[in-house]
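Missing here is one protein chain; the remaining ones are kept as they sit in the complex.
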Amino acid sequence: MAGTGRDGVVTRREALIGAGAAGASLLMPGRSAWAQGAAKPAEIKVGIATYLSGPASVFGVPGRQTAEMLFDEINAAGGIAGVKVRPIFVDEGPGVDHVVGEYRRLVQSEGVHLIFAAISSADCIACAPLSDELKRPTLLWDCGTQRIFEDNRYSYAFRTQANATPEILAALLYLLKVKPDFKSIAVINQDYAWGRDSWDIFRTAMNTLKPGVKVAAELFPRFGATDFSTEITRVLALRPDVVLSTSWGGDLDALIRQASDRKLFERATFVMPLAESSLQRVGKALPAGHIVGARGDHWFLHPSPADPERLKRFSDTYKAKYNAWPIYPCFHMAQAVSAMKAGIEKAVAAKGGGWPTDAELASAFKGLEFPSPTASVRIREDGQGLENQLIGTTLHSDKYPFPVLTDMIVFPAESVTTPVGQKSADWLKTLTPDMVAKLPQAQAFKS
Amino acid sequence: MTRRSETLFALAGAVLILVLAYAVPWLRFVLTIALAKGLAVLGILLLLRAGQVSFGHALYLALAAYTVAFGAVLVPEALLLLPAAALLAGIVGLLIGLFVVRYREIFFGMLNLALSMVFYSVLEKFYALTHGADGIRLPPVTVLGRPLAGETGEWTVLGIALVLALACGALVRVALASPLGEALAGIKTRETRLDFMGVSPKRVLLAAYVASAVMAGFAGAIIALTTRHVTPALSYWTTSGELVFIAILGGAGSVLGPFLGAAAYELTRVYAAATFANAWQLVLGLVLLAVIVFAPGGIWGMITSRRRAA
């Protein structure tokens, strides 16, 4: 069995040498936490965990594109505190153990200064404790679960956006405001943690604020399901007043299309807290008059942005570059980038121009208020970000080939976020119906 | 290759792992995971000897990992959790084994796949208990009463994984050379002949199956102790496919194959993901294809054929 012969052996050896040389950078030991003194780094390296493969890449790739766009902008303007920034992307697709391994590599081999993690709640839950263990400031940039800061406290992990509780509660409050007399509801959610958790939040709050609503059907089609005809038939037959779906991505697109083809939108009001991210793809298959949310106040036509110029610049640049209007993961990424910039600048200023240690940088994020494309976000003492929520109703306008939002309500963050130290499940049971009466004015679509 | 040189090779490998883990801190995690997966693949190797491929051994991986995650709440002692998880995997392996060893080839593979997918759904369904896809985080765990955390914790788990790998590897090596191993090979060539000799092929396969479940159990427990976070993805069919992938990559000719394969797989993946975050699957696919087409004996086969050629 000489096999491939001498030639084969030589090639193999060459290949090994080549791979070794290329891999050498991977084997370089990274800087450890204490080694970092007050010396200014040559560049700020940022590890970014996002989905580059699998179904969630519909969010992950726009997130990555936004990061690339904004990092370029920062560098073009001279960097942060005079230091250029460089993103290093890792794929969440292969699962938690891969992301945890990559997190360690980013810290211990690449020596990143900050990490943005992640889209998947599982990845965030796994990375938050690692941030404390490896003492590297970590911004949770997109994951939804409210459990992270309600169950634990971390010194190095911060969330630069809201969580599932305000995102779902805002949609319910909006529904109670615009359709106060609905009697029955059906839910079609993806069969995984988010689908279940979000329905739990919605149902708990609904039973508190409007007891007696009949739950006609609870349907949890497989995550990644492509055919919803059976679910749609069943809901058509049951005729509930409202259909809730917190689905996203290809699942939500298919559900909207199939429900539209089968005229389900004519029979029930849909509440879709994540549908902002699908609007441009499904186009006018989604009729007017249904309730849509954006996991925050993310809408490129936000009716009352804090800095209209800033929002317009962000949206137009993204649109020019990637041929689509930014969707919520783009806004979430923009918030993480903005938080990073504000945090580093705050830490540098606190040190009188010197470069902060990891611990000093981490503590700069506590209580930090930073601008978002639409408003501003404040990071509470427990690490949770306070972010406004925007919910609206779909409207068909000649100006866009897809539905836009009208009758938009912008919910102030504090009014819908679980207070520090409380658990969402308990807090939601203490809500009172006068909450609905106190909601801000709805704002119409302005063409 | 003789038993002696194989042993030397294994010990040299163990030393290399320790050196690498010392020199490059972040590799400790990757190497621990690789050792754990190697353990699970060792079980796959036993079944491969009988010509049977399981596409569902992720079931035992996940079962053990969740056992550790839930058990740690009651008994936070790693040295108790580890055998308990493997034992449970073995018991479930016995029950399932009684059913699946009646089937061969694709049916054997598919039934295993189906059962692991059912377990996957169960983990997702009982989300009030398991938190579904979000998974659960391990509570603090101790070893001999001392907390398993930080750098010492990483070294401890790596050490446990290394000891288990050496022990299981030696055991499987002995088993394969014993009449049981010969009988397994008999199932692959002509099963009827075993019957004629008065050996029950089902019982032989069952023994191998239970052993493979126990080793997958050890693997799952180590993965849980290393990542400290378990999710249902551990039982998804692609995880099972990964184990078979590693078995072929490393080579089915020796008990060292699984560990070579696992180390190569994990390092290739990390390397590919770091270089082409966008297309690491493509790189892995090409590597696998190249190994199958050009080096059917896997990495182990490459090493031995080279030694012989030299």
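Letters A and B mark the chains in the order given here, with residues in each chain numbered from 1 onward.
Assume contacts are C-beta pairs under 8 Å (C-beta built on N, C-alpha and C of every residue); 3 or more make two chains touch, one makes a residue touch a chain.
Note that contacts and distances are computed from a predicted model.
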For this session: Would you kindly match the missing chain to its UniProt protein name, picking from "Heme exporter protein D", "ABC transporter permease", "Cytochrome c553" or "Urea transport system ATP-binding protein"?
Result: "ABC transporter permease"
Exercise. Of A:E102, A:D123, A:E167 or A:D191, which sits in contact with the chain we cannot see?
Worked result: A:D191
For this session: Kindly state which of the options A:I44, A:V58, A:L386 or A:V416 is in contact with the chain not pictured.
Result: A:V58
Problem set entry | Residue touching the undisplayed chain, where the options are A:G47, A:G249 or A:G296 | A:G249
For this session: Would you indicate which residue among A:K45, A:H98, A:H113 or A:R281 is in contact with the undisplayed chain?
Result: A:R281
Problem set entry | Hidden partner interface residues of chain A, rising order | 53-55, 57-58, 60-61, 191, 217-222, 224, 226-227, 229-231, 233-234, 236-237, 239, 249-251, 253-254, 257-258, 261-263, 281, 285
Exercise. So which bits of chain B touch the chain we can't see?
Worked result: 48, 51, 53, 102-103, 105-107, 109-111, 113-115, 117-118, 121, 124-125, 190-193, 237-238, 241, 244-245, 248, 278-282, 284-286, 288-289, 292-293, 296
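In this text, only the chains that are shown with their structure count from here on.
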Seminar exercise, completed: Chain centres from averaged Cα atoms put chain A and chain B apart, in whole Å, by 35
Exercise. Taking the complex as given, what residues does chain B use to touch chain A?
Worked result: 23-27, 29-30, 33, 124, 127, 131-135, 137, 149-150, 223, 226-229, 231, 233, 266, 269-271, 273-275, 277-278, 280-281, 294-295, 302, 305-306, 308-309
For this session: Within their complex, state which residues of chain A touch chain B.
Result: 1-6, 9, 12, 19, 22-23, 26-27, 29-30, 32, 52-53, 89-91, 94-98, 100-102, 104-105, 107-109, 120-122, 125-126, 129, 133, 145, 147, 191-194, 196-197, 223
